[in-house]
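Could you have a look at this structure, given as structure tokens, before my questions?
A protein chain is absent from this complex, but the other protein chains hold their places.
Then we have subunit A:
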């Protein structure tokens, strides 16, 4: 790699050196004769150079006034040639004299070029030559700074202005971004230190109150006694209040029985419940969710009416937490508010609601079947999942009745519920599903048939297998057939020597693959 780098570097140096050689070489100043003649006309007198008119045989010509001799300027000779001597009557040419000696056009051109290269004459006219030798002329120029006048004149050039503006804006933005991050980091570090400090302040008094006071004493705690433990001045500080809330909630999660009640009483005595409820009106969604979490954790039923306002919030997080809190805090949980939700229910929400409903199901009458009549398919699907997960066998009959009228996706979920609970369904439910065009539905129904099916299902499975379904479905159906009717299974396996079939058979017989 190093060798390659050196080679590249040397090559670049070589290129640069060659470039300077090329630039240093003498180039023709006048690319053609016309440019030289134009130059002579515009330049006027040139030291050492004179002109005279001669005829075709090289003899000096005399004009009508009888005057002749050399002329200092080419333009004069040119005018003389064109005006005095008529081109048709006399053939004349301009002869070039260098220091009074005649020379050819090329030699004169070279002479003038040398004068220019050496800086012996200064260019008077416009750029009639190729302009490559300006450096020698530039060296004659007296230096004047580019920044003449005030500094702002420099930015009059639009391109410079744009570049400068971009750099400035970029620098300002860059510095602002970094300063913002540094300030943010510093504030966060400061907050963390403060929190750790307040946490130390709080632990002592909190333990003391919890262990030394009864619930009644705590509820009738005087302001004086309260502020002795938690100074009023500190309570007004947002960070202190936040640490106190977080600490109480954390303890509440871990504690049981009387301690939980004491913590809730203290929460209210410190007026933290109003703080939590106030958060529900915040314009920031994160604050609203924090408020909902606090209300949920501390069972603040007084905030329930405010919570219910958020159950149909367009914000996913607010909506999820509001529904979870409503489910948790309502005395008589009526799932109609969930049934009427228009937003689709995500699996994340379903998981959270399931945890709460599972907990409530043991102590309250929830009427899960309310969800079956929802207009929202995701809610109906959630209802079927609840039947399966909570083991609500008594609702299966209702599902069976609905089965024919629901979508394939719902049929799949209903079949899963029957299979999971091990309750045999009507033969038609599985048979109709296995005859569907929807492969997913056929697969689920075929799989369920293996667990809760009967002979009629086995016959349908056999019929489907004879149509050579896709490999995955074949495996599922054969497994079910093996469970339902071993004789029929063996009959099917032995009548066909298809390699796929034999491989599936081997798979199903392998004890290591029972759950694969």
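To be clear about the criterion, contacts are C-beta pairs under 8 Å (C-beta built on N, C-alpha and C of every residue); 3 or more make two chains touch, one makes a residue touch a chain; residues count from 1.
Operating definition for what follows: contacts and distances are computed from a predicted model.
Peer 1: For the complex's missing chain, which UniProt name, "Aspartyl/glutamyl-tRNA(Asn/Gln) amidotransferase subunit B", "Glycosyltransferase 2-like domain-containing protein", "Aldehyde dehydrogenase family protein" or "Polar amino acid transport system substrate-binding protein"?
Peer 2: Options "Aspartyl/glutamyl-tRNA(Asn/Gln) amidotransferase subunit B", "Glycosyltransferase 2-like domain-containing protein", "Aldehyde dehydrogenase family protein" or "Polar amino acid transport system substrate-binding protein" considered; the missing chain's recorded name is "Glycosyltransferase 2-like domain-containing protein".
Peer 1: Pick out which of A:265, A:475 or A:493 touches the chain that's been left out of the picture.
Peer 2: A:475
Peer 1: Among A:352, A:370, A:456 or A:483, exactly one should touch the missing chain; which is it?
Peer 2: From the options A:352, A:370, A:456 or A:483, the contact with the absent chain belongs to A:352.
Peer 1: For the full complex, which residue in A:76, A:178 or A:250 touches the chain that was left out?
Peer 2: A:178
Peer 1: List the subunit A residues touching the unshown chain?
Peer 2: 1, 15, 19, 23, 159-160, 163-164, 166-167, 170-171, 173-174, 177-178, 181-182, 184-185, 188, 285-286, 289-290, 293, 316-317, 321, 343-348, 350-352, 354-355, 378, 385, 388-389, 471-472, 475, 500, 503-504, 506-507, 509-510, 512-513, 515-516
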